[in-house]
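Apart from one protein chain that is not included, each protein chain of the complex appears where it belongs.
Right, chain A next:
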Amino acid sequence: MDPSVVLADAAENLVPARMQMALSLGWHIVFACFGIAFPLITVFTEWRGHRRDDAARLELAHTWARAMGVLFAAGAVSGTLLSFEMGILWPGLMARFGEVFGFPFVLEGFAFFVEAIFVGVYLFGWNRLSPRAHMLSAVPMIVSGMAGAFFVVAANAWMNNPTGFRLDEDGRVVDARPWAAMFGPSTWPQVTHMLLAAYMVTGFTIASVYAVGMLRGRRERRHYLGLVIPLAFAAVVTPVQIGVGDWIAKAVATNQPAKLAAMEGLFRTTAGAPLSVGGLYRDDELHGALELPNGLSLLIHHDPGGVVTGLDAFPPDERPPVNVVHLAFDTMVSLGFALLLVSAWFGWTWWRRRRIPQTPWFLRAVAVAGAASIVAMEAGWIVTEVGRQPWTVYGILRTAEAVSPAPGLYFGLYGVAAVYAVLTVLTVYVLRRLARSPDTRAPQEVDAPPPDRSTGEAAVR
């Protein structure tokens, strides 16, 4: 084929392929969070229920186990699509570097397999195993969920800081060392940040469902516990996340200075750089931002006069899009602090009075916190991914070189958009139903009750 035709196809495919990947990953990441954090919250509740012989807690745990089953199923199918897309959309990445960073995906395959098996065991074994055996069977589910997150984020961290290989003069990979690639400088900060984010998303989102219920006047103990238990998990994790955020920002400053400069909209390499909030970046300058003098230098170097690298240190074709990254970063940070306030409010009242704050404003805050935590997490993910541009493998492989030149590839975006629209509607519908009638079955369970025509239709309308 004439090479110019191929390149034309690749250029045509680039934006749709990025959109398709963003849509697929952005959808999957929410469900992945529940796959990571929901098991522990559920099993903890079950354990407390058995310890206190408390029917409300056991019932709550069973409802959550079913919701977990639904979310896990949705996560599983969206994850399958992603493993196809890695190759279909980004063959330039996989063909060249698969032997370097493909390895954690293999381990993730195992972790996911184990989690799928034990989600099945946990749901299926609910009344078939002794409480002890049942809770023990949940341990592999909890561990493999977190391990899976480690492996996937380790692969992403490799794209940010590629290690564990050498390139020969022709740019071919020689001496691939997959273990070294898996433990690059970004791996631990990124993994920790993501794990905590998963607990925040899961905790705040479940709590928000029950907060809405309480605002609508449901005040029984089950509802109260459904708010307090997940909120407690999220509230404990949130302050830790702020500290981890500082750690990961320093890692980015060291390893990907262009990304940090974009996060802050900083053009000129500056000593005593300010911390900028908001504003729009135009013509190499951030306009209308709120500036805290010396703030950035202080955060990154713990020295008000420290030098922070700006975008001017990089040629224009190696700079990430600034506005998206900067505003996404601000969104994440400000929502993070708002969630910290909610957590502190809850923690303080609980510590002094052993109950939640009595005002409806607290319930309203928690009700919003669920969505806020998801938005914060998505914004953080945008910072990581868009901030890495124009690179797929930082400093080595451009995204434009990684994309597939296959003709017609861009049609995939429409297909994926349609499929996910339907999938989202269905998931929300089933979860809402589950919230109303807790004996709705999860996909991994058997003995489905026959369709209940008398209440079903009426309840929907």
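By our rule, contacts are C-beta pairs under 8 Å (C-beta built on N, C-alpha and C of every residue); 3 or more make two chains touch, one makes a residue touch a chain; residues count from 1.
Throughout what follows, contacts and distances are computed from a predicted model.
A chain of the complex is left out here; the name its UniProt entry carries, from "Cytochrome bd-I ubiquinol oxidase subunit 2 apoprotein", "Adenylyl-sulfate kinase", "RNA polymerase sigma-70 factor, ECF subfamily" or "Aspartyl/glutamyl-tRNA(Asn/Gln) amidotransferase subunit C", is "Cytochrome bd-I ubiquinol oxidase subunit 2 apoprotein". The chain that is not drawn here is touched, among residues A:22, A:94, A:242 or A:396, by A:94. Listed by residue number, the positions of chain A touching the unshown chain are 6, 49-50, 53, 55-56, 58-59, 62, 69-70, 72-74, 76-81, 83-84, 86-88, 91-92, 94-100, 102-103, 105-110, 112-114, 116-121, 123-131, 140, 173-179, 404-409, 412, 415, 419, 422-423, 426-427, 429-430, 433-434, 439-449, 451-453, 455-457, 460.
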